[in-house]
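Up next is subunit A:
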Amino acid sequence: MLSVEGLTKRFDSVVAVDDVDLELRPGEIHGLIGPNGAGKTTTVNLITGELSPTEGTIEFEGEDLVGLSPSTIARQGIGRSFQVVQYFPEMTVRKHLRLAVRDTTRTVRSVFDRDADYSEEIRQVAERVHLEDELDTVARNLSHGQKRFLDIALVLAMDSKVILFDEPAAGLNESETAEVREILEELRGDYAILIVEHDIDLVRAISDRITVLHNGSVLTTDTPENVVQNPQVREVYLGE
Partner candidate 1 sequence: MSDTMADVREYARGTARRPLLALGVLLVLAVPFLAPSQADLATEALIFGLFAISVDVALGYAGLLTLAPAAFFGVGSYTVAKFVVDYDLSFWLGFPAAVILAVLLAVAVGYIPIKRRIGHVYFVLFTLAFGAIMHDFTFVTTWLTGGSDGLGFFSPPSVFGIDLGGQMEYYYFSLALVALVGFGIYRLIKSDYGDVLHATRQNQLRMRYLGYDTDRELMIAWVLSAAVSAFAGAIYVGSVGIASPSDISFALTGDVIIWIIVGGTGTLLGPFAAAVGLLFTQELLQNLWQGGYRLLLGLLFVVFVFTLPDGLMGFVRDDE
Partner candidate 2 sequence: MLQRRSFLKAAGVAGLTSAAGCLGGGGGGSDSVKIGAVMALSGPFARTGEENERGLRVAEEYLGGEILDNEFELIVEDNESDPNTSIQAARTLVEDEDVDAIIGPVSSGNSIAVMQYIKEEGQVPHLMTTASSVDARENPENCNEYGFFIWPSNRHLAPTGTQFIQELPNHIDRDIDPSRVHYVSQDYALGQNGLELVEEAMSEVGGEVTGSTLVPLGETDWSSYISEISNSEADVVTGVLTWGAAAQLIPQANSFGLPEEKVMMFNSGKPIGQFAASTMPDEVTVDGWFGTHFYNPGLDTEVNNEFQSIYNELDSSLLPNSTAGASFELMRALATVIEDSGSTATDDIISGLEGLEWDSVFGPVQFREEDHQAALNFFGGRRVAGDGDTPEVEVLAEYPDVIPDARCSL
């Protein structure tokens, strides 16, 4: 569904991402791991259009994504959650989801729309992330874990086909991490998912395949079992 070939990003003399290939297939969870500075978040930023690649192609269902703006790419069906949770502190969960669910190209013209009712879709999405009881809570009052779930919920509400999770378990305790895992598992069948993570256990447990990045280039792409036993990978991670 989403294929990345030869993706390279240079910042002056620094090569942050070097000739990376990646393939995301529907129904699969693909892990992306590597030490700090390996280029994981840069890769995600390249896919979402935040940065433009120096070389390489990014194709989504046959369409070339390179050069498109992040909002256009988001509309195409690529959803992203952030390493640092991005949300709207003054708005309720319900308002968040409503913004995500509705037609994002129809803003001013929505004056003429009768109050479209998205309450069913909103409730469904909220249930998937266990936030159905918090719909009227103002976002800044949610716990850190709940904010994370909200971030995930936004992506789900967008009706994306590809979801890029950037460190979804960052800052969560054990039980929250387990919840995240549960949510991700439930998502498996419907989307092509990329998950960037530091938590090796989580990634190993849920990924179908894992790509290991080191200094911007791909070390290996393989099943979790093989990746864990890969000697190069072990060497790189020994210092961690």
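Convention: contacts are C-beta pairs under 8 Å (C-beta built on N, C-alpha and C of every residue); 3 or more make two chains touch, one makes a residue touch a chain; residues count from 1.
On the choice of candidates, all candidates are chains of the complex that A comes from, given by their letters.
No experiment lies behind these values; they were computed from the predicted model shown.
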Direct contact with subunit A in this complex, candidates 1 or 2: 1
Partner candidate 1, residues of subunit A touching it in the complex: 48, 69-71, 74-75, 79-80, 82, 86-92, 95, 98-100, 102, 104-108, 110-111, 113, 138, 154, 158
